[in-house]
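Report on the structure given below.
For this depiction, one protein chain was excluded, whereas all remaining protein chains were kept in their positions.
Chain naming follows the written order as A and B, and within any one chain the residues start at number 1.
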Amino acid sequence: MIKRTSDFYALNAIAYLVVGILAVLAVFPFLVLTVNSFASEHEIINEGYKFWPKEFSSGAYDMIFKNPQRIIRVYELTIFITVVGTAVSLFLSSMAAFVLSRKELRYRNALAFFLYFTQLFNGGLVPYYLLLSRNLHLSNSILVLLLVPMFSVMNILIMRNYMANSIPAAILESATIDGLTEPGCYARIVLPLSTPVLASIGLFTALGYWNDWWTPMMFIQKEALYPLQYTLYQLLASVNFSAQMVNNAPTVNLPKETLKLAMTVVATGPIILVYPFVQRYFVKGITMGAVKG
Amino acid sequence: MFAPVALYFIIFAYVPMAGIVVAFKEYNYRGGIFGSPWIGFENFKFFFGSGKAVQVTVNTLLYNVVFLAAYSFFSILVAILISEMTGRWFKKVSQTILFLPYFISWVTVSAFVYNIFNFEYGLVNTFLKSIGSEPINIYSNPSWWYFILPLFYIWKWVGFGSVLYLATISGIDQECYEAATIDGANAFQKIWYVTLPLIRPTIVILVLLGVGRIMRGEFDMFYQLIGNNGFLMDATDIIDTLVFRSLVGSQDFGMASAAGLYQSVLCFVILMVVNAFVRRYDESQALF
Partner (left out) sequence: MKKKLLSTVAVVALVCTMGVSGLWAENETHLTGYLLGSAPSGLNDVVAALNQKLKADLNATMDINYIGWNELSSKYPLVLAAGENIDWIFTADWCQYMTQAARGAFKEITVADVQKYMPKHWAATPKQSWGQTKVDGKGYMITTATPDRKVTVFVIRGDLRKKYGIPPVTKFSDLGPYLAAVKKNEPSMVPMNLDSGFDVSSPFGYAMNDFAPPYWSLQISPSTSGFLLVGNFEDPARSSYSILEEPYKAAFVKASKLMKKWYDLGYVNKNPFANTVRSLDSFTQGKSGVAFTNSVNVQANLKQMQDSGFDPEIIPAVCSTGHYPADAFTNNGVAIAASSKAPEKTMQALDLIMEDPAYDYLVYFGIEGKNYVITKDGKVGLPEGVSAEQNTYPPDAAGFWFTNKDLFKPLASWSEKYLALKKMIPSYLYNSTFTGFAFTPDKVKTEVANLTNVMTQYANPLYIGAVPDVDKAFATYSQKLKAANIDKVETEMKAQISAFSSAQK
């Protein structure tokens, strides 16, 4: 066991202090935001955010959940896209990363450059939009919501880096000698040994899908295919503009300011629960165990 | 095994990349991307003729260098500290909590900043007035923003950024630490001599990937926090905000494309230089 010496205590004290301060800075605005999302519009406009509002109102949430079936459907769609998209993306990206990480592959640098070049140069929005909507006819399909955020060059290169540096070359060598094919190496050795990086990249990809409002904004017209963030984004935009652009506006008591806050709460809710599952893979010693087992 | 990803990038990145030619064209709908007339470098004129090209380029570069350095430093620090913590409960909860700011969009952050700092009834000024001090007006004083912007950047991204370092640290072979303990290293020496060298590949790649975006500004952050505030503009204008302001009215495809190409070329040059430098030092760490 670890000997608990003075340096150990000192380090822990520093860790608790620094992380504690940062955690307070992170959690405090979120708490204020959550509390104030239940404040009345009148109070927010007149007095600003408070630690504890005097006039409580669920106006913003009423607006979001005005049509509960719809919000349930939106959550279902978003969860579906996030789960399927992340699974496919993670599987294919990690394969690509594995290929790039193989020192035996002569053109691995050229292939990495082939990928990375697309990060630096792109044709801009117009050709991309025209290609997807006019040539590939992807508009208004669930496929476009899955495909557009699917791969990230950054993520692939990060995985390549992990596989190249954290997995001892000796293991792969001996496996190859034992007659394991490349796909076999990937499935039986590399994947199990890469769980920490797969977990974190999976998290990033899932967040990317969950928070994606750009793809639906550009390519989806049918309301049935609006994912969560875009539904909220639309709601806020229409509240902000309806009073300005619409004549004979029927109601003015729209909770514009509190809606912003409530949106954050609604969008953060379920996805933040994913993180504890990811954390399970950040346990020291995972490599050792896998190699020995 | 590489084919699906390769195919994706060919279709979704290389095919539309041909559209870069729009930067040199007077775009019209009848001609489209390839049929519109060529106009040479006309589309670049608005940017280089604005009198602010140098200023915003320098601003973009400096802000991003500060952001990248501060973000990397704090992400690594937090990851190491969290991995050294012994209390399981606090360790898990604090990790999740650090992630929360990632979900708060810049629009909401901007409403927060206004509520804290606005001159008439913001929290800070109400407090200053109550103790008899002069209220401060951060929205007309650029020097505040050199600190505020990086602070908010770190605040928002550090939870996100520490995840990858945590993942790498958890991949470190425990035998390395055991060996260090036998050699008599204390907890701090183990961080310095074991953890840091072993996560160096991750640090290098993440910084390199960051360098590849060094000329692309965090548009949302600047736009939401600063907006059209003329007082702060010289200090806080970046390429992305200048281009947005100039083109929001005309939505000229060619001019937008030209500005994007300018950023791409700068990123490309800077990245190639840094990557070559890394290669010379340690070939296995380079991007390509």
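In this section, a contact is a pair of C-beta atoms (placed from the backbone, for glycine too) under 8 Å apart; a residue touches a chain by one contact, two chains touch by 3 or more.
Predicted model only: the values in this text are computed from it and were never measured.
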Sole contact to the chain not displayed, among A:84, A:171 or A:218: A:218
Contact partner of the left-out chain, one of B:124, B:203, B:247 or B:270: B:247
Residues of chain A (touch criterion as defined above) contacting the omitted chain: 41-42, 45-46, 66-67, 125-126, 129-130, 133-139, 141, 217-218, 221, 223, 233-235, 237-238, 240-253, 256-257
Where the unshown chain meets chain B, residue by residue: 3, 6-7, 10-11, 15, 27-30, 32, 42, 45-46, 49-52, 110-111, 113-114, 118-120, 137, 139-140, 226-231, 233, 242, 245-253, 255
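The rule is simple: only the chains that are shown with their structure count from here on.
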Whole-Å gap between the CA centroids of chain A and chain B: 16
Touching residues (chain side chain B, partner chain A) in the complex: 1-2, 4-6, 8-9, 11-20, 22-23, 27, 32-33, 77-78, 81-87, 90, 92-105, 107-108, 111-112, 115, 118, 121-123, 155, 158-160, 163-164, 166-175, 181, 186-188, 191, 201-202, 205-206, 209, 212-213, 253, 256-257, 260-261, 264, 267-268, 271, 284, 286-288
Chain B partner contacts - residues on chain A that touch it in the complex: 2-3, 5, 7-8, 10-12, 14-16, 18-20, 22-23, 25-27, 29-30, 32-33, 47-49, 92-93, 95-96, 98-100, 109-116, 118-128, 130-131, 136, 147-148, 150-151, 153-154, 156-158, 161-162, 164-166, 182-183, 186, 196-197, 199-200, 203-204, 207, 257, 260-261, 263-264, 267-268, 271-272, 275-276, 278-279, 281-288
